[in-house]
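Of the protein chains in this complex, one is absent; all others appear in place.
Now for chain A:
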Amino acid sequence: MTEALDVTLTVNGERHAVRVEARRTLADALREDCGLTGTHLGCEHGVCGACTVLLDGEPVRACLLFAVQAQGRAIRTVEGLAEGGELSPLQRAFIENHALQCGYCTPGFLMLGTALLERDPTMSDEALVDALSSNICRCTGYANIAKAVRAAAAEMRERVPA
């Protein structure tokens, strides 16, 4: 055992004071110490993307970051996407386009997709498909995930005219 560290995590705008070993990954801290089990863990070594969260707005693998490293940073997880009980446009698009089956990969894809849409809702199809190749889905065959992100992008473009 190594010493426990006091860490404050700011998740979806809320502060969580946790006491963790240095080796505790951000993904485990979110799930085990903050009780936010929306973030999933598949491979635990960076390949699958199920654990994708946003760190200061950037998508990262939460299994490859130690919780202690996230101190003072703004963390966003799937629990923070809906506002006032209303699903985000991307979440709705996932439902409408049948972009999930078992749902295991969904939180990771939603966070990845949210980052992509916030950066550039006008991104090319090629760039979108390349970015979505970051995460693994064993059910959908990806086509409907890409469709859902495109649909949400179209909705966002309408709302904020370029």
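Here, a contact is a pair of C-beta atoms (placed from the backbone, for glycine too) under 8 Å apart; a residue touches a chain by one contact, two chains touch by 3 or more; residues count from 1.
Convention: contacts and distances are computed from a predicted model.
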| task | Look at the options "Fumarate reductase iron-sulfur subunit", "4Fe-4S dicluster domain-containing protein", "ABC transporter membrane spanning protein" or "FAD binding domain-containing protein" and return the one that UniProt uses as the protein name of the missing chain. | result | "FAD binding domain-containing protein"
| said: In the whole complex, not just what's shown, which of A:68, A:81, A:137 or A:152 touches the removed chain? | reply: A:68
| field | For chain A, the residues touching the chain missing from this view | value | 1-3, 5, 21-23, 25, 28, 44-46, 49, 52, 55, 58-61, 63-66, 68-69, 112, 115, 130-131, 133-135
